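Moving on, here comes chain A:
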Amino acid sequence: MKVEAKILLGLGLFFGLMCAVYWNWSLENAGGVMMFAAMLLGFLPGGYYYWWSRRMKARPEDDPTATQEEGAGVVGAFPGTSIWPFTLGMGAFMVVLALVFGIWFLVPGLGLVVWAMLGGTAEGRRGGHV
Partner candidate 1 sequence: MTDVLDPPVDFAHEEPAHEEHHGPTGILKWITTTDHKVIGLSYTVTAVVMLVIGGLFAEIIRGQLATPNGTLVSLAQYNELFTMHGSVMIYLFAGPFAFGALANIIVPIQIGAPDMAFPRLNALSYWLYLTGSITMLAGFFTAGGAANFGWVAYAPLSNSLNTPGSGADLWIGGLLLTGFSAIFTGVNLAATIFYLRAPGMTMFRMPIFTWNLLVTAILILLAFPVLTAGLIMLYADRHFGTHIYSVAGGGVPVLWQHIFWFWGHPEVYILALPFFGMVTEIIPVFSRKPVFGYKGMVFATLSIAALSLGVWAHHMFTTGVVLLPFFSIMSLLIAVPTGIKIFNWIGTMWRGEIWFSTAMLMAIGFVVTFLIGGLTGIYLASPPLDFFTHDTYFVVAHFHSVVMALVLGGMAGLYYWGPKITGYLLNETIGKIQFWLLFIGTQVFTIPLYILGLQGMPRRMAVYPHDPQWQNLNDWSSFGAVLIGLSTLLFVVNIAVSWKKHPAGDNPWDAHTLEWFTTSPPPHHNFYRLPQIRSERPTWDYNHPEHHALAHGKHDPEASAQ
Partner candidate 2 sequence: MPNFGVTKGATTSSSSVYHLWQGFSLGAVIIGAFVVLLILYAVLRYRRKGDRIPAQTQYHLPLEVLYTVVPILIVFGLFAATVVVENKVVANPKTNVVVDVNAFQWGWKFTYPGSSAVVVGQTTQNPVMEIPVNTNVHINLTSTDVIHGFYVKEFNFSRYALPGIVNQFTIRAVNTGTYFGQCTQLCGLYHSLMFFSVKVVSMSDYTTWLNSFQNGSAAQAAQSATQQQTSSVVPSKTTKSSGVN
C-alpha cells in the first residue's frame, strides 16, 4: 500500500503548501478553508494507508513477482442482484422532489430510504445473492 499512501500524502502536502501561500497572501477565507480541507483529505486516508503499509506484508498486488495462484480464494463480496440500490435510489429521488413538491413526497421518500437502508444492511449480513 506504499504507493497509494504516498500519492495521497503527496497531494495533501501540495495542498497544504498551496493553502499556506494562498491564504496568507490573499487573506481570502473561502478559498483558504477549502484548500485546508483538501489538505486534510490527502493526509487522513494517506496517513492511515501509510501507517498500515508499514505493518502489513506485501499483498499479491503489491508484489511484482506474485503469481495468479496467490490470488486464489475469496477476493471480496460481490452481491449479484439486489433490489436495495433501486429502492434507495427511488427514495432519494422522492426526497429531492420534495424540495419542490413538499411533504407529500418527503414522507414516502424517507420511508423508502429507511426501508432500503435496513434491507440492504440485512442483505449484506446475510450474504446476498451472488
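How were these picked? Simply put, all candidates are chains of the complex that A comes from, given by their letters.
Basically, a contact is a pair of C-beta atoms (placed from the backbone, for glycine too) under 8 Å apart; a residue touches a chain by one contact, two chains touch by 3 or more; residues count from 1.
Note that the structure is predicted; figures quoted are calculated from it, not measured.
By the touch criterion defined above, chain A in this complex contacts candidate 1 out of 1 or 2. The touching residues of chain A, when paired with candidate 1 in their complex, are 1, 3-4, 7-8, 10-11, 14-15, 18, 21-22, 25-26, 28, 30-31, 34-35, 38, 41, 49, 60-76, 78-86, 88-90, 92-93, 96-97, 99-100, 120, 129-130.
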